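The next block holds one structure in the form of structure tokens; read it before the comments.
The complex appears here without one of its protein chains, the remainder shown in place.
And then chain A:
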């Protein structure tokens, strides 16, 4: 988490990709999310350069100008190296995050959250949100269509301002129909004893097995090594300059 040490990051990226490959996650499942993340990554590195073009210089304590861009902006090797590390860091996390989305069953996730001491209200809130996302999506499409048929244009043909205004024509009905949904759900939950006890059990809870303990062990060792390298070097950054 802490380290910006290029050597550590490279090792982690490699590990991350190997695990991702082993998980047999299909590109189709994660492609859209990956592209979104790429857009954010791009925005992120550009924003860092715009707001803090000499962050690298500050960190590594030297300045190697490469070329001048405009006004106060000069590209330095340090900045390039720093932002390169950022990208690496993104890539250590992305495969793991994508794998988490694809392979984790929301019900099991809710059960596990409860197991590590988080109140089941929170776990269930997440599970039930996931349960109703498709329903609300369905409502949204239906409402949008009906309003479009009334002449309330939502497509690219309308100007941006009128489109924003028109969104209200979907949002209000959506909120009202969702509110009545919430009423039904909370009555249904109460009628079946939700919140009766401080704890509850889970149909899909899984006990931790040997491999789970092994995984936790490896994660802890990794964290210790990471921390050790960081403190040993006395800095979160690896300085080649």
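Of note:
Please note the rule applied: a residue touches a chain if its C-beta (ideal position, glycine included) is under 8 Å from a C-beta of that chain, and two chains touch if they have at least 3 such contacts; residues count from 1.
Rule of thumb we're sticking to: contacts and distances are computed from a predicted model.
Taken from the listed names "Energy-coupling factor transport system ATP-binding protein", "DNA polymerase IV", "ABC transporter" or "Beta sliding clamp", the protein name that UniProt assigns to the chain not shown is "Energy-coupling factor transport system ATP-binding protein".
Checked against the hidden chain, the listed residues A:14, A:69, A:118 or A:146 yield one contact partner: A:146.
The chain not shown here touches chain A at positions 106-107, 127-128, 130-131, 134-135, 139, 142-143, 145-153, 157, 166, 168-173, 176-177, 180-181, 184-185, 187-197, 199-205.
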